[in-house]
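Removed: one protein chain of the complex. Kept in place: all other protein chains.
Moving on to subunit A:
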Amino acid sequence: MKRTRPWLLLISKMKASLRRNGFAWLLLLPSLLFLLLFTFYPILLTLRLSLFQADLSAPEPVFTGLDNYRTMFQDEVFHKVMSNNVLFALGTVPLGIALALLMAVFANKALHGRGFMRSAFFYPTLIPMIAVANIWLFIYTPEYGFMSRVLSWFGVNDINWLGTPGLVMWAMILMIIWKEAGFFMIFYLAGLQNISKELYEAAHVDGVSRFTVFRRITFPLLMPTTLFVSIVALTNAYKLVDHLMIMTRGGPNNSSNLLLYYIYETAFSFWDQGMASALTVVMIAVLLLIAAVQFFGLDRRIHYN
């Protein structure tokens, strides 16, 4: 009897583990199904189709190896789109994050108008990009738009923000910062709540100045939040394109065109499916690179609570 006991125990343990595993996988099944069908399967599909010529002149896709990629790297519009996207990221991410942090610090313990500040900064996040595009198209319209009217009070000549190649990107960056900063503020508000009050009290007792407190306590302890927010912001810089549909259609002369909009045009206006797939592969690579750099490069320099 005594000798069989460990066996029985092992079997019952295995049964429990099997039941536990089965239970967990059952819980995950629905999510996994959608994840596989709309994230991993499409990625594989794209990788494959990017090696084919599949456009209006090829009713049946023809295998062409890396031809699409070769054409892509020689394509001037592709270069323009990629550099636009880098400029767009450099313009929106650091400034948006800095502004969000400033908003959060004040909206966290403002003396007056805390709720007003939070709502005013946050509401653009809730508005669809298409609506934002309508609003800002009117703001940027020469002669009748808000910008023109305000600038005319200062005697500045009418500026066609969206029609000038050198200005259109900055007009977009300004609009995106307006839309996004309040969203990032929420995460900083959460981060601020997680910093222990005792740290501030100790600093106060020691007579440390407010600026030093921010530099030595608040900012370093918010680094995990900054990491998270910068990933979201960088990803967004490649994801946000709805406004181009209404405001510029990538123009003038591709000076506001971005990668995702270029994918949309290639796929659904020119019906070049092979090229659209190759472009999508580049997009996936960029997003994975962003994530990798953030996780492996920045993670070590972060102070955790």
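By our rule, contacts are C-beta pairs under 8 Å (C-beta built on N, C-alpha and C of every residue); 3 or more make two chains touch, one makes a residue touch a chain; residues count from 1.
Going forward, contacts and distances are computed from a predicted model.
What does the UniProt entry say the missing chain is called, choosing from "Alkylation response protein AidB-like acyl-CoA dehydrogenase", "SpoVR family protein", "ABC transporter permease" or "Hydrogenase expression/formation protein HypE"?
Going by its UniProt entry, the chain not pictured is "ABC transporter permease".
Looking at the full complex, which residue from A:L51, A:I217 or A:M283 touches the chain that isn't shown here?
A:M283
Of the residues A:I139, A:I217 or A:A233, I need the one that contacts the missing chain.
Per the contact definition at the top, the residue touching the missing chain is A:I139.
Residue by residue, what part of subunit A touches the chain that was omitted?
Against the left-out chain, subunit A lists 20-21, 23-25, 27-28, 30-35, 37-43, 45-46, 49, 102-103, 106-107, 110-113, 115-132, 134-136, 138-139, 141, 144, 146, 149, 178, 182, 186-187, 189-191, 193-194, 209-211, 224-225, 228, 235, 238-239, 241-242, 245-246, 260, 263-264, 267-268, 273, 276-277, 280, 283-284, 287-288, 290-291.
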